[in-house]
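All protein chains but one are shown in place.
Our next item is chain A:
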Amino acid sequence: MFEARLTQGVLLRKLLDSMKDLVQDANFDCSSTGFALQAMDSSHVSLIHMQLRSDGFDHFRCDRNLSMGVSLNNMAKILKCMGNDDVLTMKAEDQGDSVTFMFESANQERISDFELKLMDIDSEQLGIPDTDYSATVKMPSSEFARICKDLSTIGDTVLIAVTKDGVRFSTTGDIGSANVTVRSHSNVDKPEEQVVIDMQEPVALTFALRYLNSFAKATPLSNQVMISMSKELPVVVQYRIEDMGHISYYLAPKIEDEEMEGDE
């Protein structure tokens, strides 16, 4: 038996909205430690790792580890039917073939039950090694979303270059080029607006903007985003979910190709 109650039900809706563009079907892993998901897009370029700790829920019960196969799109559709202030309860039997979402309005006047059929799917998993990244940037998540959106009007890839005083996003395309530089600055009154750069060595990597724009769908979940990079490693774009966990996106960089050039 799995049961979890979340006062801020809307959180799960935001999470689903930030994942469904990248992945169609995925397994939610329920265990006594929490509610988690790891999934890759079909081209194996990006990976989502989501984790909500059990202590972040108002009530959490999981008798036995359970892997629930779900169509993210359908789950998102159901969660769209939830009110903004509703309390959400998820329930699933160990041997069952469905999961129930119960929405209770804040004043207890309206209670709705939605049942979603589960699927048996093979999800592809990767073992992600622990890495000390050579540069991490913490910045306002809305700023990051805006930069990705603005740059994709010009090109389809972005070069992210981190130096000790700032991070530069640049792109070129058929119609021209664009650069956005964000300088590190602190703001004691409004910590959510700070830009903090922690850097061992400068890093510059190129990524496909299409994926970063999908990641930015998680902006409503957190005021700040943390971008971690190391030379020749996938970037991690992480949104913290207060008191509960995080959603992290991994994206493989673009690489120079030697074989294509050849000698002519």
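Going forward, contacts are C-beta pairs under 8 Å (C-beta built on N, C-alpha and C of every residue); 3 or more make two chains touch, one makes a residue touch a chain; residues count from 1.
Methods note: contacts and distances are computed from a predicted model.
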Among "SKP1-like protein", "Transcription initiation factor IIA subunit 2", "small monomeric GTPase" or "Flap endonuclease 1", UniProt-listed name of the chain not shown: "Flap endonuclease 1"
Residue of A:4, A:40, A:162 or A:178 touching the missing chain in the full complex: A:40
Positions on chain A contacted by the hidden chain, ascending: 27, 40, 42-47, 66-69, 92, 94-98, 117-129, 157, 206, 208, 232-234, 250, 252-257, 259-260, 262, 264
